[in-house]
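Only a single protein chain was left out; the remaining protein chains are all shown in position.
In order of appearance the chains are A and B, and numbering begins at 1 in each one.
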Amino acid sequence: MATQQSRSAARLMMAPAVVLLLGWMLVPLIMTLYFSFRRYLPNRPDIEPGWVGFENYARFIGSSSFWPAVQTTLIIVGGVLVITVVLGIILALLLDQPMWGQGAVRILVIAPFFVMPTVSALVWKNMFMDPVNGILAHLWKFFGATPVQWLSQASLESIIMIVSWQWLPFATLILLTAVQSLDSEQLEAAEMDGASYLNRFWFIILPHLARAVTIVILIQTIFLLSIFAEIFVTTGGAFGTRTLTYLIFQRVLESQNIGLGSAGGVYAIILANIVAIFLMRIVGKNLDA
Amino acid sequence: MGRIELKQVKKSFGDVTVIPPLDLEIEDGEFVVFVGPSGCGKSTLLRLIAGLEDTTDGNIEIDGSDATGLPPAKRGLAMVFQSYALYPHMSVRKNIAFPMRMAKLPKEEQDRRIESAAKALNLTDYLDRRPGQLSGGQRQRVAIGRAIVREPAAFLFDEPLSNLDAALRVGMRLEISELHKRLDTTMVYVTHDQVEAMTMADKIVVLQAGVIEQVGSPLDLYRTPRNKFVAGFIGSPKMNLIEGPEAARHNAHTMGIRPEHITVSSESGDWTGTVGVSEHLGSDTFFHVNVEGFGEPITVRAGGDVDLHYGDTIYLTPDPALIHRFDDKGLRIA
Partner (left out) sequence: MARAVTTNRKILNTAIAWGIGLLIFFPILWTILTSFKTEAQAIADPPVFLFFDWTLENYAVVQERSNYMRFLMNSIIIAGGSTLLGLLIAVPAAWSMAFVPSRRTKDILLWMLSTKMLPAVGVLYPIYLIFIQLGILDTRVGLTVVLMLINLPIMVWMLYTYFKEIPGEILEAARMDGASLREEILYVLTPMAVPGIASTLLLNFILAWNEAFWTLNLTAAKAAPLTAFIASYSSPEGLFYAKLSAASTMAIAPILILGWFSQKQLVRGLTFGAVK
């Protein structure tokens, strides 16, 4: 609702943002699509560039590294999601209880989210997971166990642990916000109706959190699909930690096989979009309300 | 000067027509109230006059010149919003000064007008406070102050009292009427409250679904409502509208009689009924009476001392001179 004048002013003021984002989206996307249909290895002058049709797509999927990479990606994303959502709900409920120093505890819990990914990866790798000098090695020895070679023997678990540590604050914070928005009268009514704590959790709190949990899952999935620094710094993709993102990165920048890497990129974009559609639906519905 | 004329003004949002082509004249110095149920288009009409919405069709003239395409600031009108719309980050003084600052008035002139407005509105002690520190009534006065200092051709009020509690509302109603008498400037006032309309207006415009149902002085509307809608909307408690054999007996599809135009007796009368709920106001008592043969219970006003109770038999006699008659289309039969 407004006048013609304010509408044209609005269009004008929206233009820079729209144009920039449109360019940012379309130009690289079209280039990636273009390269994905070409043979192009800038470091190998002996190989002629040229059109290859869908060969890159077929080769990317056909390569022996593709399916392990998909599997690794799914295990990392799935593992982190389960850990952060379950622990996040527990932590959110705990932090909502009356206690002393609630604000301070909250700050402690949130802190890992603000640590830059390269720092957390490096700190975990050297100071915690190092098989000789790491804290975890000391802990194992203290209990008389043999220290674990975390990043080589339990590489996936280690990465999942590091990434979960980074993302648990996010899940906790959002779920805590959702828990706090629950009307206490609803819980009191349920208590009057004779519901035990477990019942109240199951029938009232959990359904109330359902939306927030969905949002946490969707947003984290999008970010987790493209985690990079944590792998780059810790294992460099070795020991079965090569995710789809990392595989594409290697194809493009390390082996400079642009065509193959671009085809991989298109797969990654499609994968992210499948998740994105669900997230957008929820956000979109919320806009109407 | 503040003469406003709407000529065939039409407003649609997309495919939905909110206001079908409409004509209206507002004379200089008049206090005009747009009244109607929520969603009747009265606020939209006001916003069209203000220039906050474009007209889809038709012309708006202010003092004889076409203002249809003018932006709000150039129309010389001032508006008081339902939420007061005070600038929360500015002091009362700065709020009132804002329109003058925009018009680049000299500082001394600004101060002079602020002083006089503050004095007139009892705001002198609050000039350096923020709106957040004021009560609802004081905020309302600041909003009015901000409108006054512009010395506008007309004031537009969009349900200005609906956020105040009942007692304050009565007080502010008087203050606004007083202001109108003193400034003698055109005021256009939107409300859904027919009591506000009746008490303040020189001229009431009753709207329903974007259509003007009737225009007239408060007493015109009370005495000769043009149709059933106006009859039911103006007056409190509502006019009783009776259909069926009793209406037919008066040669009408629907007959209307106001609660205050019915005589109550415990012995005899035209209609016999049973007392339902009674509401005692002290000075008056309103009885809700179930009359045999009438579909709906009817409301009657009696003196505060009438001693009738739930279930008692009551006799009612409508004043024959004050019966309103409507045809099957709901229009008044002269």
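A few remarks follow.
The definition used in the following text is that a contact is a pair of C-beta atoms (placed from the backbone, for glycine too) under 8 Å apart; a residue touches a chain by one contact, two chains touch by 3 or more.
Remember, it's a predicted structure, so these values are computed and weren't measured experimentally.
The chain that is not drawn here is touched, among residues B:2, B:36, B:72 or B:273, by B:72.
Summary of contacts with the chain left out: across A:126, A:153, A:196 or A:255, the touching residue is A:126.
Contacts to the hidden chain, counted on subunit B, fall at residues 14, 50, 52, 71-73, 77-79, 81-83, 85-90, 98-99, 102-103, 146, 150.
On the side of subunit A, the interface with the absent chain consists of residues 2, 6-7, 9-11, 13-14, 16-18, 20-21, 24-25, 27-29, 31-32, 35, 91, 94-102, 104-128, 133, 135, 138, 142, 165, 168-170, 173-174, 177-184, 187, 211-212, 215, 219, 222, 225-226, 228-229, 232-234, 245, 248-249, 252-253, 258, 261-262, 265-266, 268-269, 271-273, 275-276, 279-280, 282-284, 286-288, using the contact rule stated above.
By our rule, only the chains that are shown with their structure count from here on.
Of all residues in subunit A, those touching subunit B in their complex are 1-5. By the touch criterion stated above, subunit B contacts subunit A in their complex at residues 13, 51-54, 71.
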